[in-house]
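Below you'll find the structure I mean.
For this view, one protein chain was removed and the others were kept in their places.
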Amino acid sequence: MTHIQPRPIVLLTDFGQQDAFTGILKGVIAAISPESNVIDLTHGVDPQDILQGAFLLAAACPYFPRGSVFCAIVDPGVGSDRKGICIQTRDYYFVGPDNGLLWKAASENRIKRIIHLTNPAYFLDSVSHTFQGRDIFAPVAAHISKGLEDIARLGKPLKKCVEYSLPDIQRTVDSLGLTIVHIDRFGNVTLNIEGTEFKQFVHNKRFSLAIMGTRINRIVTFYSQALAGELFLIESSSGYMEVALKNANAADRLGVTCRDKCILTVF
Amino acid sequence: MTHIQPRPIVLLTDFGQQDAFTGILKGVIAAISPESNVIDLTHGVDPQDILQGAFLLAAACPYFPRGSVFCAIVDPGVGSDRKGICIQTRDYYFVGPDNGLLWKAASENRIKRIIHLTNPAYFLDSVSHTFQGRDIFAPVAAHISKGLEDIARLGKPLKKCVEYSLPDIQRTVDSLGLTIVHIDRFGNVTLNIEGTEFKQFVHNKRFSLAIMGTRINRIVTFYSQALAGELFLIESSSGYMEVALKNANAADRLGVTCRDKCILTVF
Partner (left out) sequence: MTHIQPRPIVLLTDFGQQDAFTGILKGVIAAISPESNVIDLTHGVDPQDILQGAFLLAAACPYFPRGSVFCAIVDPGVGSDRKGICIQTRDYYFVGPDNGLLWKAASENRIKRIIHLTNPAYFLDSVSHTFQGRDIFAPVAAHISKGLEDIARLGKPLKKCVEYSLPDIQRTVDSLGLTIVHIDRFGNVTLNIEGTEFKQFVHNKRFSLAIMGTRINRIVTFYSQALAGELFLIESSSGYMEVALKNANAADRLGVTCRDKCILTVF
């Protein structure tokens, strides 16, 4: 029997860093598959914010190697009858709660199979109602990492799972109603519109973004191109448009939070 | 000579994430035992809070594989004459200061030997008075991980070490005086009573938990079972009872902090 390099396991959760939750996930994985490379994507999703988790997961996915097993846990419904699922896509495996968290990332990578996790042979011996990341998702991810070839063994096939996308853009001929989907550590404010769509919409016209009583009409290519104190738009590294402020925190300056709305007008 | 897989090293500290302390521990370990799998249990213990560190260490331990080496550092007495110790238990090794931090986890896993770390052959060349995690505990953990078979070589055997348990429960016939031992990222408030003891005490009677002027008399099995805005009790994933609030922060709502008291009454 040849030695197979285990698939990397990538963790995304809303567990933060102050507790033992993420450490326990890693302990469970190490006990099942000691040689797996476990990578923290982030544990800083705002508590129970499925939208933000889905956005970060989808943005980061394409940078991970083929075969990666994403174990993603933002799970306000833990212990209820919400399902646990594994989605196999063209390049990846996704394990987590069936609450929409996995949808954007998985559907962008072509979904091949969805399995409802019902086979306790791949869980911890005892499954709690409060921490199924530990009891179900981490063990399942560890078994896939270790070499489980046929994920059908994890449970029953599902025709579909909960779908959940970024908030819709509200469109008129000369305006777009946008939503803030993420604010990063630097205070950059990410909107639910990709750079390509933004450029198509604005084209050669002038634009104005109205956000919390402030109007922004400048766009730059890189951060340090802007003037000090000047709010501007930029295509962020995730491909989405963001509002930023050179060497300072745009979100604090604007007083905005996730899910706040703004309006882009062309004229 | 056959190749032996190094034992995993598990880190728990109060170092936080903003400084270089945890990175330096990992550098020291990589220099001694480059192939060790180093797992962050948590670095978010409140500064110098031995009680909280002991609680999290004991809660997480059982999920790690046999042979794991726990390097735990919450060390207000660093540089004084407090000892550095290694405790070998049935399944694990614990390395850290002799201030009670290791006691709960180690004693729950049956202690076999306690060694006072006095052999500088296993330390860094120069030992400071301010960062013995770097100079003593990480190097010792790395040597154990790498395959040190007889921990007696690390120093002198001790008959006992500093014991330190969760605060006692104050008992009367129809009430229990309880203490908050941890507040997690979600604002869930963990009490010093395990689910099994809680159930025995309450049995078929009605109960009321008086905490900061609020009375709680509801218990649920999983979080989303509760009503919005309703404080409730639940057996947490650590096995201890906690006060929680559906999709919100119970600790903020109650205005409590670690070590605050509350009273459980049955009637």
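Letters A and B mark the chains as written, and numbering starts fresh at 1 in each.
As a working rule, a residue touches a chain if its C-beta (ideal position, glycine included) is under 8 Å from a C-beta of that chain, and two chains touch if they have at least 3 such contacts.
Note that the structure is a prediction, hence the values are computed from the model and not measured.
Novice: Would you mind spotting which of B:23, B:147 or B:255 touches the chain that isn't drawn?
Specialist: Reading the full complex, the residue touching the unseen chain is B:23.
Novice: Footprint of the hidden chain on subunit A, which residues?
Specialist: Answer for subunit A: residues 5, 8, 10, 12, 17, 37, 39-45, 56-57, 59-60, 63-65, 68, 182, 184-186, 221-225, 234-238, 247, 249 touch the chain left out.
Novice: May I ask you to list the residues on subunit B that touch the chain which is not drawn?
Specialist: 14-24, 26-28, 30-31, 34-35, 38, 47-48, 76-80, 128-131, 134
The definition used in the following text is that only the chains that are shown with their structure count from here on.
Novice: Please compute the C-alpha centroid of subunit A, do the same for subunit B, then give the distance between them in whole Å.
Specialist: 30
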